[in-house]
Every structure is written in structure tokens, then in C-alpha cells.
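Yeah, one chain of the complex is gone here, protein chain that is, but the others are all in their spots.
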Amino acid sequence: MPVPSPNLYPDFNTVRLSHVEFTVKNLAASRAFWVDTLGLQISGEEPGALYLRAMEERGHHCVVLRQGDKPTANVLGFKVWDEADLDRAEAWFKAKGRPTSWIDRPYQGRTLLTSDLFGVPLEFYARMDRLPPIHQKYALYKGVKPLRIDHFNTFTPDVDASVAFWNDMGFRVTEYTEDEDSGRLWAAWMHRKGGVHDMAFTNGLGPRLHHTAFWVPTPLNIIDLLDLMATTGYVANIERGPGRHGISNAFFLYILDPDGHRIEIYCSDYQTVDPDLEPIKWDLKDPQRQTLWGAPAPRSWFEHGSLFAGLEPREAVLKAQPIIAP
Amino acid sequence: MPVPSPNLYPDFNTVRLSHVEFTVKNLAASRAFWVDTLGLQISGEEPGALYLRAMEERGHHCVVLRQGDKPTANVLGFKVWDEADLDRAEAWFKAKGRPTSWIDRPYQGRTLLTSDLFGVPLEFYARMDRLPPIHQKYALYKGVKPLRIDHFNTFTPDVDASVAFWNDMGFRVTEYTEDEDSGRLWAAWMHRKGGVHDMAFTNGLGPRLHHTAFWVPTPLNIIDLLDLMATTGYVANIERGPGRHGISNAFFLYILDPDGHRIEIYCSDYQTVDPDLEPIKWDLKDPQRQTLWGAPAPRSWFEHGSLFAGLEPREAVLKAQPIIAP
Amino acid sequence: MPVPSPNLYPDFNTVRLSHVEFTVKNLAASRAFWVDTLGLQISGEEPGALYLRAMEERGHHCVVLRQGDKPTANVLGFKVWDEADLDRAEAWFKAKGRPTSWIDRPYQGRTLLTSDLFGVPLEFYARMDRLPPIHQKYALYKGVKPLRIDHFNTFTPDVDASVAFWNDMGFRVTEYTEDEDSGRLWAAWMHRKGGVHDMAFTNGLGPRLHHTAFWVPTPLNIIDLLDLMATTGYVANIERGPGRHGISNAFFLYILDPDGHRIEIYCSDYQTVDPDLEPIKWDLKDPQRQTLWGAPAPRSWFEHGSLFAGLEPREAVLKAQPIIAP
Partner (left out) sequence: MPVPSPNLYPDFNTVRLSHVEFTVKNLAASRAFWVDTLGLQISGEEPGALYLRAMEERGHHCVVLRQGDKPTANVLGFKVWDEADLDRAEAWFKAKGRPTSWIDRPYQGRTLLTSDLFGVPLEFYARMDRLPPIHQKYALYKGVKPLRIDHFNTFTPDVDASVAFWNDMGFRVTEYTEDEDSGRLWAAWMHRKGGVHDMAFTNGLGPRLHHTAFWVPTPLNIIDLLDLMATTGYVANIERGPGRHGISNAFFLYILDPDGHRIEIYCSDYQTVDPDLEPIKWDLKDPQRQTLWGAPAPRSWFEHGSLFAGLEPREAVLKAQPIIAP
């Protein structure tokens, strides 16, 4: 089995994924999509930037949209347990030979900027401004009624290497796809917060951001979003779904924002807090791992991703082919 | 507009579609599918045949499965208001030059066997054995929790001709697809009972039965069926969906029984009892008419259908092509 | 059995219930409730009056709200098949000794004003202005996403007499509650359009309007409305539910508008188009007829109703007591 043993006592305690910053070309168009259609709430606004949060979040932001020339994913944000964890994180990344710096981010406390083994830009903080709860302000619920950011999924040129690195950070593999021919990992799902994943890796030209996922209460919210997008000019932004993943067992929909940043709407995965939770293995040749109900994903879903700002992706080490819709 | 004016005062009063009889090659396999997986209830059983009803139906059967060598659709059944309507129906079909005969059907009263202009075998009755209600016997609900048979959809070689014939019978068009180039009908949906359709016609090699639909309460029942079929050996029987039709606005799933008889699981269309309800027109070039959310149907969905017993299908008059998944 | 045989060949053809007019004391408050909270669409507006329709309706209005001093239900509207049915309706009501007159109603064609045996004000029309479909304009869906008006429920001083009168009009009983001691009807549900009811009667000080019901797609829409009302100042307007009725098998919620006009939000009853559909009998002593899950209704639900304009209610003939929440 190619999955490393979980590191149950990591050097620093990452609580969960927290936020992502995107560069978008037209902030007004992005606002129409993210706020008026998806239903995220504006928690901060400054010239050229919008800060958004989902309905049950109390941290200030889970998405930052920043106006710019080229659509990129700029940084993936994570929350750690306390300030001491931040210092231990700095030491850990330095020991791995990664660049580290302390940066100022609006609404965040002390923030460590660094990157993973392939250069994926990461930031860690312990404290972010807290906002009053809005999860019972039902008049604010709109669109897909997004409750919280759920996970990132990235293309990586070497899934085995990425998993080894993140496993050392304390992320635990819950499910994985193995290329039976090479015995190598094709994809892996890794968590900190007790769901199927905070972070996932898929073999491909990378690093690139495959998607950012938001959690919704039921499949009917996803159906509502499809109806809304289909009749408000966004039908071409619907890429894949709805369906149920074999992996994670979640009900899903994939859509693209106006700049092509992919978003997954996601519900009904399972609880993974047990430290002895056995990872579930899938075969790359099993189409039900993608969609339990059998329908393969479209080609774009395997090929398109957001570039990380300032990072040139590399060819994947694994050349096996996924099953693609004909 | 190619849709004829509705005949609001037809010669006989058809209440609704009622039932279909299929020949199946392996009755045990069909029972595993229709009863154990879909959740229809057995209301009658005789050597080589099963009678089924859905949960809110009080008529004896909506499906008859009959063991045989070649999978066919044998007859489409309709219920008329009273015995006098049966006699008027006989006169009407005779006047149209169609063959008519009075036949014995188990559990049915006096039954008229005839056929439509292209030979689609039809039977009409006024009274069928009534069974006690089971719609509140929730311990019986299984599978997709089918509530009632909802409609038939057939390939016909000439939609305009079929619509004219059925319109004379009092079936009213609710929605239709026009081939803008020829000005002819590509497809039409016609009702008696107050939903979008009891009977629909699509251009194609025909007559053949495209599908038989069953009504369920919510999209979540359809998701439950998908999960069940996907994990009990029926993943290859899932053909299309889930999705929302532009036409009818219904949430749908298409599946195939073990003999390839296509079944639609269907919910959430709309009420059409107003005699002045204006038909909704769709353009053949609009992919949202098929799936509001944009995904085109697979090729099989346009090509495969059940043969009617003893009826050789003819080429369609219209050669236009629908939009098919690449 | 106290239910009369259905009149399958009535003198005139009523298609369905159509609309209700209410007097409200504060039109702005009513608009906040009916439009902004429930989600009905404004289809007409004039000084002192609002016309509303639900999402799948194409007739101009299902509710008229008219500013006035005293909250009343002014008239219950019904649609008949054609103009000749209107004339036959006039003759029928005259023959029953009821007053009739032809009135002008905005957006409606020729309209017959009359009343039932106890004076319930009724209007009948064949043609109402038709509006373009909005059932696929999903950006307009709000609140409980009301799809269509579904039925009226009224207190009557003599259910047997009311049922006899409406049965003659061609309304067919689908379910009824019998007071076993007296052998008389306690309540009855009667339909024209193919659901459990267009019109229902309950024993009580009457005539008064008990409630007007709107159809929604799923129980989750009702839960959404509860969450919204509970957090926007309308918690005291929630009267009963959510629950499932034994009678009709529908999932329900009862709420009160700012003037105390009761509204039922309703889904998932069953199809009743068969002319030989056997009525289902319930015993007045069976609490599950009210709520299948056992919880009795609050006292207000049995006692409160809207007065009909200009009509003094009478004592009920039947003094039996329903089961009331302690």
C-alpha cells in the first residue's frame, strides 16, 4: 500500500483549511457570481478586493477576490491551533527547506507565508477577526446557501511526494486512488478537521488548483443552484454533475466562476475523526470512484485548473489515463 | 404554429393513461428489478406473469410483466370515464379506420383493443378492480417509492400526424419542439389527466415505446434509487440523469430494465387542467429543452426504444438531428 | 355511509378553484408577508389593492388583497370550462334559489357572482387574463416558493348540507370524517381538479373561511419558510405544524397572515382523477386523521376563521368535540 502511516503527533496543529485568494479580471462580474448567485456574504470590501464568508463561518473570510490582469489562485490559507503552533510551523517549513516569511493580512493576526514541496503558496494563522453568527439569519440565505468552505483539491506532478509532505504535516489520508500498474498514487484525500478532506491531490500538470469546495446542507440546495444558474445566464458555467462521488460518498456539483476558477458544491461526506480510520482504496480503472452512478467526468474536468500566481506547473510523473466521458 | 387547436369536446372522455404490458425474457430478473429495486408492489401473480401497482394507485395494475422470448411492449392501456365512453371510443376508432375488438383482460372490465394511426396497440377500459389504499402503509415503501404511473413517451415516424390523431381524441398539447427549418413538429407532450403529459411523441424510427414514467415525491427519491442501483449491480442500467428537463420542468432519471425497456423516474412537473393553457414552444436547436442545466442526452437515449409487439417501425419523416452528448 | 353518490355528470363543468379576495387592514404589512415572505408574485397593483400569482400559474391572480377596515374573506373564485358553462352555472344557482349577478372584475372575463346554500360568496369565470410562464424563472423564486393555489377549507354549520349542495355541483368527496355517534359528517374534502380537494368543509360556527392553501414542491420548502418566519418577526404567525395530515396524506404547515387569515402550505397529496375513486372514511375519534404522527392541533385551529364579508355565521348543528392539544 502506497499510503504512508499517519503522523498522529505532528510538529504543529493545523485546525482546518481556512480561505483562498483569487485574482479575478472583473470584480463586478465575480461579485454577481459569488455573491448574488452562489450566496456568499460580503464581510469586507476595499478598492479592488472583496472578502467573503459562508453562512455558518465566524472567521472573517473564506474567499478573497482581488481584481487583476490574470486569473490566478494566489494563496491557500490554513488555521492553526495557537500562536505557538505558528512558530512551530515556521520551524518545520524551514527544516524542509521551504521559504518562510511573516506577512500582514487584513483581518488576520500574525500570518506565516510559505509553500509546499512543489511551491503551492500557503499561509497559516492562528487568529482571524471573528464576526457575529449569521447562521440563523435566514433572511440572508441565498443561492446555494453555502455553509462553509470545505476543502481544496490540487493537481500535483507527483502525488506520492505531495502526500508524503502533507502527511508529515499531520494531514491524514482518508481515501486514495492507486494506479495498479505502477503501484503509485493517482490521487489522495487528506484531512485535518474531521471530514474526508481539507486538501486533496490529483496527478496532473501541476501544481495547479483544481477546485475549492463549499459545503451545503442537502442535495436540494445543489438542484436549486443548477436551476438558478441555468436560467440566469450561467448555463455554460456548469461543468459536471450533479452526482455522487464514489470517493468521499459526497453529492457534488462542479461549476466555473467567470474566470474559470472551479468550485465544487458538496454535501454529505462522513466523519473521520478517529485516528485509526482506515483509508479506503480505489482502483484507477473503476469508474464508480469518480461517479458512483457511473457517468464519467468530462475531459475539461481532468485538464483545466487555476494556475498558482508566479508558479510554473510541471509535467506529471504518472502518465496513466483516467476514464473520460466519450 | 404547427400545433392544432385543442379539441375541448372530444367524442369520448379518456381519464388518464393506466398501464403497460411488457414481454420480458426472465421474469425472476424483472421481478428483482421492478419489485425489489424500483419498489412497485405485486398485486397479481400468475404463471408467467406479474401485475404491479404503485403506492398511491387503487386500480389493480399499472404494469404487467409477461414472460416471453422477445422483449416487447405489448399494449398501452388507458382508462375512460364510463362504459358509454367505451362505446363511443369504439365508434371513433372505427370511424378512423382502425381495427377494434372487445377483449378479456384479468382484473379489468369490458376492454376495447384498438390501435392508433401508426398501429400503436391501445386498450381502453372504464373499470378495473379496485384495491384498498396503501399510500399510508409506509412499511411497504421501498426503492424509489413510486407513487403512480405518469406517462408514456413514444417514437413516431411523423409527429405532426400522431399529434393530429391524438388531439382529435382530446389529448391536449402542453409543450412541443419545433424543427424551425421545416416548420414541423419534432416532439410533443399531450395530456388528459392534468399534468404535462399522459402521452408524448418524438420523431424517430417508430412506432416504438421510448419510455414509461413513474411519479415520485421528490428528487431525493431519485438520488436514493441511483445510490441503490449503483451498489446492487445495476450501474449499467443507469442511462441518463439525474437532471431537470427544460420541457415539462420535471426532475428526471432514465434507467433501463433487464430487457432494455426504458423507465423514467419523474417528479415536479406542473398542473395543466386549464383548457386555455397555452402550449410552450421549444426550438430543436436549444439544448436546454432537453436538460435545463445544459448536459445533452447520450446517443442511446435518441436511438433505443422498445418495439411494439408485432409492429414493424418505419423511418421518420424528419431527418433533423437532436443535440447529442459528444 | 353519509357521503352522497358522486354526481359524475354535473350541469356545469368547474375546472378548479381559482382565487380568493381578502380585505386587509394594512396593505404594506400584507405585502411584506405575502410577497416578501411567502414569495407570491405581484401581477397587478392599483391603489388599495394587490393582485398576486404563484410561480406555475398563468392565470392573472390567485389572491387579491384589498385595503379596508375589517379583515374579511370577500369571495372565493372558481374557473369553469367555457362560457356556456357560465350560463349553465347561472341557471343552476337560480334553480337552487341562490342570488346571481354578472359583475366586472379586472383581468377576468364575464364573471358570475353568486353564493352557496349558506351564503358563501362565490364567483365563476371561464377566462382570466393569461400571463407568460414564470415557472422556469428561478431567480424569482423566494420564500416558500409557492407553485399554485391548491384549495379552500371552510367552516360550515352543517357539513352534510354543504356536501350535498357541492356534490350536486360536481365536486367529488375524496375523504371524510364521520361522527360515529350521530352518523353525520364532521368534515369532508371535495375536488374538481384531480387532487384531494378544491374545497373542504368542517363542522363549526360558519360559514367562515378556515384557510386557503398553496402548493409547494417538497417539505423542505416548508422548513425554509419556518426558518425564515421564525427569524424575521413572524414566529407568532406560525400556528400549527409542520406535520403530515392523516387525511389527504399531505405534509402541512398552518400560518396566519397579519390580519389572521389562515394559510396552509401544503404538498404531496395524491391524484384523484378516477371517477370511481372510493372516498376514505376517518373516525372523529382518531387523532391520526388530524396529524398522522399523533400531535393534536391547537385550540385556535378549531376556533379561529375569517369571516366572509357581510355574512353572519351560524352555530354548527353538530356539537361533538375534536381532539385538541392539551
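Letters are used for the chains, namely A, B and C, taken in the order the chains are written, and counting of residues starts over at 1 for each.
One rule holds in what follows: a residue touches a chain if its C-beta (ideal position, glycine included) is under 8 Å from a C-beta of that chain, and two chains touch if they have at least 3 such contacts.
Computed from a predicted model, the values in this text were never measured in an experiment.
Between the chain not shown and the residues A:Lys79, A:His197, A:His211 or A:His261, the one that touches is A:Lys79.
The hidden chain makes contact, of the residues C:Pro219, C:Pro258, C:Gly305 or C:Pro322, with C:Pro219. Contact with the undisplayed chain is limited, among A:Asp69, A:Asp104 or A:Glu278, to A:Glu278. The omitted chain makes contact with just one of the residues B:Asn13, B:Thr72, B:Thr111 or B:Thr218: B:Thr218. Counting the whole complex, the residues of chain A in touch with the unshown chain are 8, 15-16, 56, 58-59, 79, 81-82, 127, 130, 133, 135-136, 147-148, 193-194, 217-219, 246, 249, 268, 270-271, 273-278, 280, 292. Residues of chain C that touch the chain left out of view are 218-220, 223, 226-227, 229-231, 235-236, 238, 242, 244, 251, 288, 292-295, 325-326. Residues touching the missing chain, restricted to chain B, are 136-139, 218, 220, 224, 227-228, 230-232 (touch as defined at the top).
Convention: only the chains that are shown with their structure count from here on.
The chains that touch both chain A and chain B are C. Inter-chain centre distance (chain A to chain B, centres taken as mean C-alpha positions): 44 Å. One inter-chain figure worth recording: chain B and chain C are separated by 32 Å, centre to centre, where each centre is the mean of the chain's CA atoms.
In chain B, the positions touching at least two other chains are 218, 292.
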